[in-house]
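Report on one structure; see the data block that follows.
Excluded from the complex is one protein chain; the other protein chains are retained at their positions.
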Amino acid sequence: MTERKTPLLDELETGPWPSFVREIKKSAKSPMVQDLLGQLERSYQEKIGHWKHGGLVGVKGYGGGVIGRYNDLPQEFPEVSEFHTVRVNQPSGWFYTSDALRTLCDIWGRHGSGLTNMHGSTGDIVFLGAKTAELEPIFSELTQAGFDLGGSGSDMRTPSCCAGPARCEWACYDTMNFTYDITQAFQDELHRPAFPYKFKIKAAGCPNDCVASVARSDLALIGTWRDAIQIDPAAVRAYAQDGKLDIQRDVAGRCPTQCISWDAKAQALAIDDENCVKCMHCINAMPKALSPGKDRGATVLVGAKAPIVEGALLASVLVPFVKMEAPYDDIKELLNAMWELWSEHGKNRERIGEFIQRIGLGNFLEQIGLDPAPEMVTQPRTNPYIYYDLN
Amino acid sequence: MTERKTPLLDELETGPWPSFVREIKKSAKSPMVQDLLGQLERSYQEKIGHWKHGGLVGVKGYGGGVIGRYNDLPQEFPEVSEFHTVRVNQPSGWFYTSDALRTLCDIWGRHGSGLTNMHGSTGDIVFLGAKTAELEPIFSELTQAGFDLGGSGSDMRTPSCCAGPARCEWACYDTMNFTYDITQAFQDELHRPAFPYKFKIKAAGCPNDCVASVARSDLALIGTWRDAIQIDPAAVRAYAQDGKLDIQRDVAGRCPTQCISWDAKAQALAIDDENCVKCMHCINAMPKALSPGKDRGATVLVGAKAPIVEGALLASVLVPFVKMEAPYDDIKELLNAMWELWSEHGKNRERIGEFIQRIGLGNFLEQIGLDPAPEMVTQPRTNPYIYYDLN
Amino acid sequence: MAAEPTKRKTDIGPPNYEKFLPPIIKENYGKWKYHENPRPGVLVHVAESGARLYTVRAATPRLMSIETLRLFAAIADEFCGGYLRFTSRNNVEFLLADEGRVDPLVARLRKEGYPVGGTGPGITNIVHTQGWVHCHSAASDASGVVKSLMDALFPHFERMDLPAKVRVAFACCLNMCGAVHCSDIAVLAVHRKPPKINHERLAKTCEIPSTVAACPTGAIRPATVDGKQSIQVIEEQCMFCGNCFTVCPSMTMADPENDGISIWVGGKVSNARHEPMFSKLAIPYLPNNPPRWPEVVDAVKNLVDVYARNGRPFERMGEWIERIGWPKFFKLTGIPFTKYHIDDFRHAGESFRRSAHVRQTPEG
Partner (left out) sequence: MAAEPTKRKTDIGPPNYEKFLPPIIKENYGKWKYHENPRPGVLVHVAESGARLYTVRAATPRLMSIETLRLFAAIADEFCGGYLRFTSRNNVEFLLADEGRVDPLVARLRKEGYPVGGTGPGITNIVHTQGWVHCHSAASDASGVVKSLMDALFPHFERMDLPAKVRVAFACCLNMCGAVHCSDIAVLAVHRKPPKINHERLAKTCEIPSTVAACPTGAIRPATVDGKQSIQVIEEQCMFCGNCFTVCPSMTMADPENDGISIWVGGKVSNARHEPMFSKLAIPYLPNNPPRWPEVVDAVKNLVDVYARNGRPFERMGEWIERIGWPKFFKLTGIPFTKYHIDDFRHAGESFRRSAHVRQTPEG
């Protein structure tokens, strides 16, 4: 098998940032990867991709987890004429042991291109480039090793979360456990697409939202607290004395609700917690002195998505505060109620965020049995087009 | 003619606020007003109005200026079976002499109910309740006295303005003269409806917008300035010493862009005029110390309206700054360009603000020959649905 | 009777305002330096020349008999050379050069029943509309509600005792001729039942395509009703705006039992500090209760009182609410938050809280 010439790609092997081209070449003993290099070089020359849709592929009994991929140059690059993606459900918080990693490498080395994404944008381990015939063997070896596939298509997508309590002092609930629990609880919804469209869940331990849940998940659980921010006055003074931080300008001055008052003389910081919107800024700026309150839980938001079809949406508040305790029954009930309504009345390829806007948030709440709360909106309606219900 | 019994209305004659019922009764020698009292008392009993649409009425050669009104109880209240409104174009800034007022009273006393609104919401002198036969006589006597009708229907509505330079130190252009000039210049557009829908013009001398132009006019001219706010340091110190005003908290602290710095020790106020958005607050709070800059003109905004049909709109910036000098040719050209485009492509009963949203502000600007400017938006687009034009 | 004009004049436009300006204004036109507001209803504008113009502002009911206009004219002649004006909120203003005449004028106006006030941080006249006095579209009366409200709010007209100006407006239907949509407190009469269709008259009186087009929610469809060309209304899609009635008299909205009044808060027009804002829904419905609408009066008084207690200097009602947040507003006013408060029209989603910025309520 002749080494492919890839002059354009080769230019991407230089420079300080680790090179994906070098990565591809590391696996170049695989004939699939040889053809991939060839096809990719061709794309770089022609400024156009060479992949196309194709028949759905997958593993027995699952509707999701594999993305079928075919090329439009099967003659030139036969080894990538089938080049499917296998999505493997990552462990909570993307924690691994070296053994676990090696196990995955062994399986993927035997049956595929040897190329991966660690990780996909949704959070899965992505095996990049498998032939149809290899899918079942990959699956059975994965399950033997204790791994399972992730989601794709109109199903519950692989939930993901931040490191949370495993590696962060600000976690207001156990993101790792919640994500594991919910993923196990909804295996059927994950593997067998039955929704109008995809449904993503992301769990962030605090309002810093290190998994971008507010932008990228149909259901976002963002840790927060109800009581007062914990202040360590001694540590506050330490920050003041150390002097690197301008507490008035950069902490109090940047509080979105201006609810912090800084007494420079006394070197004391006071917070009007009633007006604190739990943005995290002051805590971020003074991690040794401030921390979230003790009465912790999460704000539940719904409906984030990318632009297709009606335009991108950020998630919006559905439950201002919920305690997050295993087995998370209230969240599971909420999910079931939402899924039932959406599955019955949602249009094909209508994300739940678009669905809510179409039927109206007020009606949506009524249907799933939640009370309207002013926390759900930035302001009450301004237009007088009210559907008074006199019946 | 028997005095009508109006027990419900009579209850509205008491109380400190001047009573419209007493006003109506002041004219009760008119049989029309007798019937009006009767019909109104009936509405108060039944909680329902008794007016209805009817054939268009007006004066010869005009399409606007008169609102036809008929009742649905002609038997009971024959004298108000025809009870039309005559809109009379007010003088700029609603200034009158006692003689001018009396002249209007004489004409209206001879030919109508004797009831008026000083003024209607658009700004006209409103004669309330005329019979069809009286319209021509009223019109001819008005014109003899130097008055003309205002607008109604799908025409240019009667422009109005704040007192401006006549009675206000903050007027950044001559609202009174502009309003008179523009009204005279577009008499045909005012009297002969030829637009898709109504078009209102309001002129405010400064951003305090005392004629609510930003909420109530299809074209709003709001006085502003380009250079630095004028500061009288001595007067500033006077405010500081007098002590009634907390300059840090209530002036600097309430500046929307936080571009004011207050030096309490030096009792000196400094403004970063580059970031001043000309909101007027600091000037309002310290009228003796601060005033608008010297390089004055107006910001032109377009498209305000009430909810019908697509929802209410506030006016939006069309020209960030224009010098306002008689004969206001640039404004007149702008109006002609907008009217031409809107008249050709606007739907029936589509206000220009709705029209702009339908065809896109970018396209609208292109059509009327204005360059896009970032001042026209709060932020650039967030959705990627861009109509790239490669031709 | 006036002599018939020799030749019919048209398109002459309004009289030139200059004829109506008092000498002190002509002399100092555009040369005012600053103003003071020495007492409620009295303004002093000081010109660069040093000249001092005194303005005395008095209440009017807006709906006025010519007898009252003649009275104002007479008073103007007596006190200020016959010069007066009206304001954009329908008050009357007398323009004096002579400070000594101010007190007598104030006393005289009060005696005649047109009290002086309405300036500064308080409550001035209520911008309003026709109502049952003259409009076919009205879901309530305008003048009656306004009179009842201003009687109750009157102390704030005569005193400048609020954190900032409170602009109250009234409109008798969703056409909003009072342009209530940007008021600190907007009182808006509403219908709550779909139009009653008179199929007999409809074909004759209405243009069916434009009637269908009039509906913001597309609730109107063409239909043939017992042989006649007419329309039908999908009632679940109707939100009672009455726009169909505006274009088609055969679709009536008025309903004595169900018409009533909604209350909106936190709008503003000026650019001072915060940009202009729409009013937002506070109370979806209160009954029509003539002649004095007690429920409406109490609700508005409550809003003003809560604001008076909690607002800070210069803070308009909407600015105050933004500072404390809407949850607190509903708590302080005791108004329940309902599904009606959540927008569900075109841009509804833009009003959803799309962040975790929540003022949390401590347990218990």
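For this structure, a couple of remarks:
Order as written gives the chain letters A, B and C; numbering starts at 1 within each chain.
Criterion: a contact is a pair of C-beta atoms (placed from the backbone, for glycine too) under 8 Å apart; a residue touches a chain by one contact, two chains touch by 3 or more.
Only a predicted model underlies this, so the values are computations on that prediction, with no experimental measurement involved.
With respect to the full assembly, the chain omitted from this view is in touch with A, B, C. The missing chain, though absent from the display, is touched by one residue of A:K5, A:R110, A:K294 or A:K323; that residue is A:R110.
Residue-wise, the contact with the chain that is not shown comes from A:D99, picked out of A:D99, A:D242 or A:D329.
Listed residues A:C162, A:L221 or A:I368: the one in touch with the omitted chain is A:C162. Within the complete assembly, B:C279 is the residue of B:L128, B:I260, B:C279 or B:M338 that touches the hidden chain. Remark: the residues of subunit B touching the chain excluded from display are 207, 209, 214, 222, 224-227, 256, 274-279, 295, 299, 301, 313-317, 320-321, 353, 357, 360-363, 365-366, 372-388, 390. Subunit C residues in contact with the hidden partner, per the touch definition given at the top, are 271, 275-276, 346-347, 350, 354-357. Within the complete assembly, residues 8-9, 11-12, 15-24, 26-27, 36, 40, 43-44, 46-53, 60-62, 69, 83, 85, 89-102, 104-105, 107-110, 114-119, 121, 123, 128-129, 140-141, 143-144, 146-148, 160, 162-163, 165-169, 171, 174, 176, 180, 183-184, 187-188, 190-191, 207-212, 214-216, 222, 246, 250, 254-256, 277-281, 284-285, 287-288, 291, 306-312, 314, 347-349 of subunit A touch the chain that is not shown.
Convention: only the chains that are shown with their structure count from here on.
In terms of their C-alpha centroids, the spacing between subunit B and subunit C amounts to 12 Å. Chain geometry summary: the mean Cα position of subunit A and that of subunit C are 49 Å apart.
Taken residue by residue, subunit A touches two or more other chains at 382-385, whereas all remaining positions touch fewer. Among the residues of subunit C, those in touch with two or more other chains are 174, 176, 181, 216, 241, 278, 345-346.
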